[in-house]
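With one protein chain removed, the remaining protein chains of the complex are shown where they sit.
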Amino acid sequence: MTILVGYLDTPEGRAALDVGIAEAALRDQPLVVVNSPRRGAAVDEDMLAPEQVSEIVDLAADRGVRVEVRQPLHGDSLADTLDAVVREVDATLVVIGLRHRSPVGKLILGSTAQKILLDAAVPVLAVKAAG
Amino acid sequence: MDFTPIIDGFGIVLQPTNLLYCLVGVLIGMLIGVLPGLGPAATIAILLPLTYGIEPVSAIIMLAGIFYGAQYGGTITSVLLRLPGEASSVVTVFDGFAMAKQGRAGAALGIAAIGSFIGGTISIIGLSVLAPVVAGYALDFGPPEYAALGLLGVLLVATVGNGGKLKAVIAAALGLLIATVGRDTFTGAERFTFGNLNLADGIDFVPIAMGLFGLGEILYNLEENHKKVHAPAKVARVWPTRQDLRESKGAIARGSGIGFGLGVLPGGGAVLSSLVAYAVEKRRAKQPERFGRGAIEGVAAPESANNAAATSSFIPLLTLGIPANATMALMFGALLIQGVQPGPQLVDQHPDIFWGVINSMYIGNILLLIMSIPMVGIFVRILRVRPAILAPITALITMLGVYTVNNSVFDIYLVIVFGIVGYLMKKFGFDPGPMVLAFVLGTLIESSSRQSLLIFGGDPTGFVTRPISGTIFAAILLVALFPLLRKAFRMRRGDKQPEPAPERLPERETTEAK
Partner (left out) sequence: MSTTSEPGRQQAAEADILEELKAELAHDLEEERPPHAGPLAQVGAGLVTLALGVAGTVLALGYGLGTLTQPGPGLWPFAVSVAVTALSMAQIAFGRDGQDTEKFTRSSALTALGVLSLVALAALLPVIGFEVPSLVLMVVWLRFLGGESWRMTAVISVLTVAAFYALFVVALSIPLPRLV
């Protein structure tokens, strides 16, 4: 029984992390933070550096929440990778960040968030960035 | 010394087209230096067909730029990500990455750029002075000397190079064998053609090089889907402090010297010289324990050395017509494609190429210095491109490129066959470098040794009684027997240390630097 947060170092991602930590504290469950870079390239800007990972751990520890940061690689579907982790850690809730996208942007890149919302086997909490 | 041809050489380099090719070459070199996977040898091989349409001077200027540009490009990823883009920057990871972790990435990159520039420039000056002298001396060489030199070159590259020594020598011997395919120039008899008309004229250098280096590399990389992903690196301030400069002054000077010296030797080259330069600094240091923890000399020395070596390895090619390493074998092939025979006559017959190429390196090094520092951010960005996207594009360039050389589909099949051979060689621990080099030198060695036999009236002792060829043969014997002697010596001392050998150095030239 865990809370799972899909995390990127963006305002939406940080909003999701805050809510995830709060939920984990509320439900008294451990937190799993998934930060999944794309497989293949030597460098991926979504990949968190070790310092950023320990910041997350500290942030959660301040609220008395135990957190595990996972960084699995994903292929052409981030949703599938996330789903695999959801099953593996037996998550009760998935928290993701949403951002506003133009219709053209959605057409070109699809919407990972939509796929997660529709496909996930457990409830999904979608969070918007502050402001 | 007559300076007119040197000054004319500058005139050639400063023509806008040649400047442009120099810039393009250096840029491509830095790019592929940054990208792990494709090394300079593979890149030059893949681009060979494109050089057909260009003037010889411009073509060689561009290819040379790729070679020495890659030496610096590899540094960037070594320092920032602990991910050597190029074999010759492998040792730079130790102190370069340690410096980056201390927030001194900029200083490391800056000193590497300055060291590369100084090493390269010292080496070009040495090249300009030494090359005509060596070429003049080599004019007296006859067939026996060339047979001996060619053989020594092949043997040195095979034994000093990467991978298992025995396997490298086998690969080299097979390269010599492949060179005999086709009609024998002396008797006209067909050898190893199996009645195939396409083989009667022998196998072209281009499909072999493109297959073994280019496609073999691409196919090998297809398997590697399990690489680590790194977080993007940040570079804050890209200038070394005055203290950094003071600390690395000596290291740069020594690195340049080591690089120049080792670069001239066959089989030496950029990789070995960077290792030796690092080892020398560590040994000289008052506090060797600083090395590996961000000692700036540990970046300055190998980076100066690899650029110096990349430059000085042109000496044997331009003066003797003997390539000193696999990349130089490609240059040799590129010159032949252009109808230019590298050798001692080059400086007199084609002073434009000789001095044009040498002088272009001054310009190239200045370009490197100017571009490297401001463009670090851009080069790091390139690492975000997935190899899976680049692979089919390079494969397609290879396939269509080789077709355009002779408009021949047979050449495409030839590239595929040698691509598979190159891939399998990598899987089974054979370095394709010695094979390509031996293939290039094979015809020279065979024809000059047969000519020698004619000169000597069939008496093979003639090889050892002539002073120069005799000396070279003594050197060959020494190279061949050295490992055995060393082993025997060790055993007698009861020393358990295994035969050390550069073979422990994995073949970073190409793919492993993930």
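General remarks:
The letters A and B name the chains in turn, as written, and every chain counts its residues from 1.
Just so we're on the same page, a residue touches a chain if its C-beta (ideal position, glycine included) is under 8 Å from a C-beta of that chain, and two chains touch if they have at least 3 such contacts.
Since the model is a prediction, treat every value here as computed from it, not as a measurement.
Considering the whole complex, the hidden chain is in touch with A, B. Checked against the full complex, the candidates B:Ile6, B:Leu166, B:Val229 or B:Leu336 give a single residue touching the omitted chain, namely B:Leu166.
Note that of B:His230, B:Arg254 or B:Lys282, the residue touching the chain absent from this view is B:Lys282. Only one residue from B:Asp8, B:Asp184, B:Glu247 or B:Asp352 touches the chain missing from this view: B:Asp184. Within the entire complex, the positions of chain B that touch the omitted partner chain are 53, 90-91, 93-94, 163-164, 166-167, 169-170, 173-174, 176-177, 180, 184, 186-187, 189, 191-192, 215, 218-220, 222-228, 275-276, 278-279, 282-283, 386, 388-389, 391-393, 395-396, 399-400, 403-404, 407, 409, 412-413, 416, 419-420, 423, 426-430, 446, 449-450, 453-454, 457-460, 495-498, 500, 502-507, 512-514. The missing chain lies against chain A, touching residues 39-40, 75-77, 108, 110.
The definition used in the following text is that only the chains that are shown with their structure count from here on.
Once the centre of each chain is set as its mean CA position, chain A and chain B turn out to be 46 Å apart.
Those residues of chain A that touch chain B in the complex are listed here as 37-45, 47-50, 52, 73.
Put simply, chain B touches chain A in their complex at residues 35-36, 77, 81, 83, 225, 227-233, 380, 383-388, 514.
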